[in-house]
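Reviewing the structure listed below.
Here the complex is missing one protein chain, while the rest keep their positions.
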Amino acid sequence: MAERQAQGRPEAAALPPAIELRGISKAFGPVQANRDISVRVARGTIHGIVGENGAGKSTLMSILYGFYRADSGEILIGGKPTAIPDSQSAIRAGIGMVFQHFKLVPNFTVLENVILGAEDGPRLRPALAKARRELTRLAEDYELDVDPDALVEDLSVGHQQRVEILKALYRQADILILDEPTGVLTPAEADHLFRILGGLKQQGKTIILITHKLREIMEITDEVSVMRRGEMVATVRTAQTSPEALAELMVGRKVLLRVDKAPAAPGRTVLEVEDLRVRDAHGVERLKGVSLAVRAGEILGIAGVAGNGQSELLEVLGGIARGTGHVRLNGTELDLSGRGCNGRARRAAGIAHVPEDRQHLGLILDFAAWENVAFGYQDAPEYRSGRFFMDNEALRTDCEGKMARFDVRPPIASLEGKSFSGGNQQKLIVAREIERNPDLLLIGQPTRGVDIGAIEFIHKQIVALRDAGKAILLVSVELDEILSLSDRIAVMFDGRIMGLRDPAATNERELGLLMAGVDDTRGAA
Amino acid sequence: MDRMPGWADALLVPLISLLVAFAISSLVILAIGENPWEAMKLMVTGALGSSYGWGYTLYYATNFIFTGLAVSVAFHAGLFNIGGEGQATLGGLGVALACLFVPWPHWSLALIGAAAMGAAFGALWAALPAWLQARRGSHIVITTIMFNFIAASLLNYVLVNVLRPTGSMDPATARFPAGTNLPGIGDMLTAIGIPFARTTPANISLFVAIGACILVWALIWRTRLGYEIRAFGKSEKAAVYAGISPVRITMLAMLISGALAGLMAINNVMGEAERLVLNSVEGAGFIGIAVALMGRSHPFGVLLAALLFGFLYQGGAELALWTSIPRELITVIQALVILFTGALDNMVRQPVEALFLRARKGAK
Partner (left out) sequence: MDLPTLLQILDSMIRLGAPLLLACLAGLFSERAGIFDIGLEGKMLSAAFLSAAVAFVTGSVWLGVLAGLVAALMMSAIHGLASITFRGNQLISGVAINFLASGLTVLLGQYWFALGGRTPSLEGAARFMPITLPFARELREVPVIGPIYYELISGHTALVYVAFALVPLSWWLLYRTRFGLRLRAVGENPAAVDTAGVSVVGIRYAAVAICGLLTGLAGAYLACGLSAGFVKEMTAGRGYIALAALIFAKWRPWQALGATMLFGLLEAVANRYQSLNLWGVPLPVQFMQALPYILTVIILAGFVGKAIPPRAGGQPYVKER
């Protein structure tokens, strides 16, 4: 690869950028996802791209990988204008992409996944042998070791990500794009990833890192570009900027990172969980004996990397999944595995649930807003008219009230769920659940995919519910959110609670270690 | 909004799909050496040109309303019930038992009793596939088809070995007692002074079918059960979050669906044949699929689509009588309607949508 570079570029001093985008624009219907974007990425550097959700980062990268075609603009690879109509062309141009959601075949081996699409011939055997040799070499060069014969579904998320990187390298990628690569990794895994990226940079590869985590940008990138509302607002040298400056560029105004709230005044215990265990559909234990308690008037935040049992905890408390152990709400035992384990019974007991997966659980996207307002509460007497019928008029009126009180835009009750933005969908759900005045609110990823304005609003609502003396169990993968909202923090790792911390007396480093399963007070877990 | 208006979605797209299906059917008729225009004229006069034709058209339409509603209710729950044929077969058995073994004092009571039995038997035949889907995850499409075959064998056994009158060679039950005979549409209209052929099989079941349309509409869009059925049909995961039991909804939706299909027997068995014969359903269960797809699973749409298929069915019978085109032409048309309004929906929808978008852009 080094030879190829040397041959192609005789004048080392005047190296053209690895990638140059000129005036890229892309619209989806009335939404302008990218507007006149120009950026240069120098060869052999790590270039960060930051921006809020919906700023247009992913669209831009999808254009670069041939998933979408730009409406206008030009892409130059190594100084040459290059058309990228499909992924095949992107691969040929030396671009490799590691998607946020991995594009792997779960029941294939690592080797099979690596050669898929790059088999060099109709029979598999030679390709498998070649890939095996190549993987051994790459493992030595870049700390990229994975068992080539393991099934991908048996690998940890961190190792699956390595398979994605190996796929790109096997295809001789010179330019590697990583989309939010650390979202599913523990801090330790993320550090390992950064070492790998550093090694790749040493070998002359160019790396584009898309993220919304400023810490990572500061730690590893050489240059950083900031996107806001589809536009590229700045490209700066990382050494010459600060997280605060970048945050301001991202949002376009000064951001308040802390939530204003009074100290908690916790009362009696509302929720008691004892030795809670949950198995998934494949029989794998996901919750391995969790015990915790939430009191009235406090927010217990559950921190952890996605996939360590937080989802299962919410689901079993919300009556969606089944488990064993003991859960008491206001002293009454809840049914965890029988007929009484369902969302209806949980709501009747006084539990409200804002689910993590808003689009697939919290709403019926094809239902009108006024129908969604009753979702989960279709039994409620005020929504009913007689034994069998629903009172659609009451639903509409209630929906309009909620839209006004929670600033849902546009405030049109007849609009279908899918026509609202993520933030407004979330406000509708939060309104529905909070206004039931529950004893316990379960709330998962309250601000995922939600714009800044709505985040502040939703946070205020959660704090207001706490101040009204209710118990709140908050699950979030955003450490900032956990730190700023919680009155106590529990860290989950591998289906267990690693420890409880006081947000005032802890920091991201300590929490990060716990999230990785390392308890520095007791040694490794 | 980057979508087209509601009326285009509900009316224009199905209409275009229908036209495409008809155009291809015309080509088929051409291919077998007949004149599509003449065939169409023959169908219109045969099915709509006389009160006799209308009588048959309405009779068939009544069947298709029941089976169309049956498929629609299951569709709303995200279930594809192809078992209407078997459920209607069993419904026929229920109706026959009610008519043969209960001495009804009046036809109106007999109608209520037979309807209850037909619905119960139809629901029963849907219950096992529903339970297997809900509890064991068995694909309801294949199990309901299998239950069609099993229903045919079962009916064959019952007619040959149990219900056949001694001495009869015909695998059929005895005639139902006269007290169970339903008033025909012809009789009813003639009684109020409107001349209408009295020998057609259209009977009072038509009004039961229209009543069923209204009830299904209320069920789906006005009741809590309907709300839960629709929510479950859109997303099973979300339904579980909302405390809706998948097993309960699958069972209830399929029981209602099967009952509606079974209810059809008051028309074809009690109203028309006045005895139970083999293959009395004559494919109406399958036509229900086309009717539900065309009618967008809305009871009013089902009513219109059932009328259309009633016309096609009667017209097709006339064609078979006067030309060399066999009745299977209707199966072909039915297949094409399912194909274009169901599976190839996007083929018609996308161009129409694009046209609307362009028109709107132009207007701006």
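Think of it as A and B in the order they're written, each chain with its own count starting at 1.
Simple rule for what comes next: a contact is a pair of C-beta atoms (placed from the backbone, for glycine too) under 8 Å apart; a residue touches a chain by one contact, two chains touch by 3 or more.
None of these values were measured; they are calculated from a predicted model.
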Remark   = Sole touch to the unshown chain from B:Pro5, B:Pro165 or B:Pro326: residue B:Pro326
Note = Contact with the hidden chain, among B:Ile16, B:Leu154 or B:Leu189, goes to B:Leu154
Remark   = Hidden partner sits against chain B at residues 28, 32-33, 80, 82, 128-129, 132, 136-139, 141-143, 145-147, 149-150, 153-154, 156-157, 160-161, 286, 289, 293, 324-326, 328-336, 338-339, 342-347, 350
Remark   = The missing chain sits against chain A at residues 58-59, 62, 65, 67, 86-88, 90-91, 97, 99, 103-108, 112-113, 115-119, 121-125, 127, 167
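Note that only the chains that are shown with their structure count from here on.
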Inquiry  = Based only on mean CA positions, could you tell me how far chain A sits from chain B in angstrom?
reply    = 47
Ask   = Okay, in this complex, where on chain B does chain A touch?
value = 1-2, 218, 222-225, 227-228, 230-231, 234-235, 237-238, 240-245
Ask   = Which of the residues in chain A come into contact with chain B in the complex?
value = 29-30, 318-320, 342-347, 353, 355, 357, 360-367, 371, 374-376, 378-379, 384, 388-390, 392, 419
